[in-house]
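Just one protein chain is left out here, and the rest sit where they should.
Order of writing sets the chain letters: A and B. Residues in each chain are counted from 1.
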Amino acid sequence: MHTKFSAIALSVAAAFALTACGQKEEPKPVAAPAAPAAPAAKPEVLVKLGHVAPMTGPQAHLGKDNENGAVLAIEELNAKGMEIGGAKVKFELMAEDDAADPKQGAIVAQKLVDAKVNGVIGHLNSGTTIPASRLYAEAGIPQVSGSATNPKYTQQGFATAFRVMANDVQQGKSLGEFAAKQGVKTVAIVDDRTAYGQGLADEFRKAAEASGLKVVATEYTNDKATDFKAILTKIKSTKAEMVFFGGMDAQGGPMAKQMKQLGIKSKFLGGDGVCTPEFMKLGGEAAEGNYCSLPGMPLDKLAKGPEFRDKFTKKFNAEIQLYAPYVYDAVMVVADAMKRADSVEPAKYLPAVGKTSYDGVTALIEFDGVGDLKGGAISIYQYKGGKLEYVETLGAVGDMSIAKAEVKEAVAEVKDAAKAVAGAATAMGGEAIKAGAEAVKSGAEAVKGAAEAAKSAVEKK
Amino acid sequence: MDIFFQQIINGLVQGSIYALVALGYTMVYGIMGLINFAHGEVVMIGTLVAITVVGTLVDAGMPVALAGLGGVSASVLVCMALGWSLERVAYRPLRHAPRLTPLITAIGMSIVLQNLAMMIWGRNYLTFPSLLPRLHFELGGTHFTFIQVVIVVVSAATMGGLLLLVYRTRLGMAMRATAQNPAVASLMGVNINRVIAAAFVIGSALAALAGIMVGTYYEIAHYQMGFMLGLKAFTAAVLGGIGNMAGAMLGGVLLGIIEALGAGYIGDLTGGFLGSHYQDIFAFVVLIVVLMFKPSGLFGEKTGDRA
Partner (left out) sequence: MKNGRFFRSTAGVMAGAVLLLVLPFVAAMGGQAWVRILDFAILYVFLALGLNIVVGFAGLLDLGYIAFYAVGAYTWALLASPHFGLHLPIWVILPIGAGLACIAGVLLGSPTLKLRGDYLAIVTLGFGEIVRIFMNNLNAPINITNGPQGITLIDPVAFGSFKFSGTTEIFGLALTGPQKYYYLLIALCVLVVIINLRLQHSRIGRAWQAIREDEVAAKAVGINTRNLKLLAFAMGASFGGVAGGVFSAMQGFVSPESFSLIESIMVLAMVVLGGMGHIPGVILGAVLLSILPEALRYGVGPIQTALFGRLLVDPESLRMLVFGLALVLVMRFRPAGLWPSPERRRELEEAGQ
């Protein structure tokens, strides 16, 4: 009883402190009624966002990159000064390490849930994101990951799970289609037996086989390996024209190098895990001329891309490794949803997250029914002269399908018109038929034009 | 057939590295019956020190060959010092402790060294400077590089030197005596502490060499690179019969070749049921089978119960 009383006393004191000098304490529910009584200074609300990524272990460099992206976003938000629910908000990042270990992921998630964070950014790995998502879902805290690409994450049916990046299904599919376009007929697949690598490799296989490619070898490695000569020698014996690797840069770089040492001339293709400066550093000359993919569009092609890169490198004195822009966007999406809902309470702003339409650095972010990014585009890059060079963008799935539907509709209309003309023709004479046919022709041309316009519009996007 | 030879070369090179690291395990084990789990980390430190020293020297304008030499000597010296202090600080006080105690200490040291290395060299993968010319040979469809040749030759030479040391010098004799019976050896005037320290220092020097070779071969280094390597090397040492020098070498080479051939042919042999994802299993399966029939390894002598 005694402790309860002192707690009330404390919170009253806190309320006074709040009104007095605009402290950065979050007003507790008890203190809330006291706040409007003091209109002099605007109250400040502390919004805690959790961020989780591995800060130890082999993926620590990516973890730091993610965290930097979040830090940048939060600093900008605070500098800009946002008002939600009539109060000034101050964002604060609670950065945690899950060491890419599912068990630690759950503990860290619980820690964030206890700390009553208003939202969670992350985790980095699908392996930790999936078990943690259950805890956030139970606590009703929105979770936006900028890098967990495993389709399962959003397929579990949690209302709180979102991601601002194309998933492995979309990426693997685009990569398979791209491989088929390269004029190769046989392909060898290597996967690193992690959730990410295996998922990507499986989707790639499906798409490649559907496009008529022959998978002549499937080999495996692990995410701690440095020697790939045995499996590469095996691949060499199959004379595959292209080698696809589902895995990360730390293995991909040396793998490309060892391919060269073994005299393998096949092309090398990989997903976002090898689309990094690190890959080029580790692969050296062997990286040259190879292809890889990244979800979204290249930073330089995006309106806000170069600006983001400048800000990032200036602030952290480091190159963007991989996911930092996505994590940055993830923070912004949460902030945007809070603003639209005019509340920082998870329960209140969660519905707003689903209705996001935010023009971020990486894309126009909108979510589908399960929380996946709508129409996630995949871009292909080539390593040239120690740099990643943009090649093309594939599978702006959403836009394309909309355009296709529109064209189809137009075609159907023209067809109807033609039928009508034909009908009229049987009833009337030659002159009318000619005129009718011409009308149909011009109609068809209009459709063609519309289709082309739609196509170019998609390409522009 | 060229594919088969290629796999043999792959295995031989990898195996030579295993063998060199395995020697460090087996020397320490033979003399004091201790699994020095931190040995793999010594290899890692050796690689990273070499990167730093070579990088600094090259930046200072030194020719690559000289800088490389500087890097190798610095790395060997640092590792020797590290090996010596490991023994002095962590293991010597535990010489009469229960058998598992030093094992836990070794695991603890392994964690400490890894995290220290992470603080010093960062979390990123580092590229190892190419110290040797990147020559590439082709012989009847089989490819190999100059570095691979160097690795095999240097490993063989080092092992030969080590055998000479153990069987032809006074220190070697003292080592063998200590391995046989420390108490009697000390009565005969052998300074046990010195002998054990020497075993650690020599083993660590070999580890540094192995680390540099791993670095030049794969051209990458990372603070976690030592653990797996150490584990494989330890497996090699047991396969050959732990405590036996020649056994460690053969065990290492054998393990390397088994892994390469396993990864290369298991898919064809099992009709695609098992693939190279079981690569890491072969080593262990062979080990288990060998130990079932020869419980002290291929070349190990029958030892008493040491547990």
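A few points about this structure:
Keep this in mind: contacts are C-beta pairs under 8 Å (C-beta built on N, C-alpha and C of every residue); 3 or more make two chains touch, one makes a residue touch a chain.
Fair warning: this is a prediction, and the values are worked out from it, not measured in the lab.
The chain not shown here is touched by just one of A:K88, A:R134, A:K281 or A:K311, and that residue is A:R134. Mapped onto chain B, contacts with the missing chain fall at residues 29, 35, 90, 93-94, 96-105, 107-112, 114-116, 118-119, 231, 234-235, 238, 242, 273, 277-278, 280-281, 283-285, 287-288, 291-292, 295-297, 303, 305-307.
Although one chain is not drawn, its touching partners on chain A can still be listed: residues 55-56, 97, 99-103, 106-107, 110-111, 113-115, 127, 130-131, 134, 138, 150, 152, 156, 193-195, 197-199, 220.
Assume only the chains that are shown with their structure count from here on.
Per-chain Cα centroids separate chain A from chain B by 42 Å. By the touch criterion given at the top, residues 3, 6-7, 10-11, 14, 118, 122-125, 127, 136, 138, 143, 145, 214, 218-220, 222, 224-225, 228, 259-264, 267, 275-277, 279-280 of chain B touch chain A in their complex.
Only residues 56-58, 60-61, 64, 193, 218-222, 224, 226-227, 229-231, 233-234, 236-237, 249-250, 253-254, 257, 261-263, 278, 281-282, 284 of chain A touch chain B when the two sit together in their complex.
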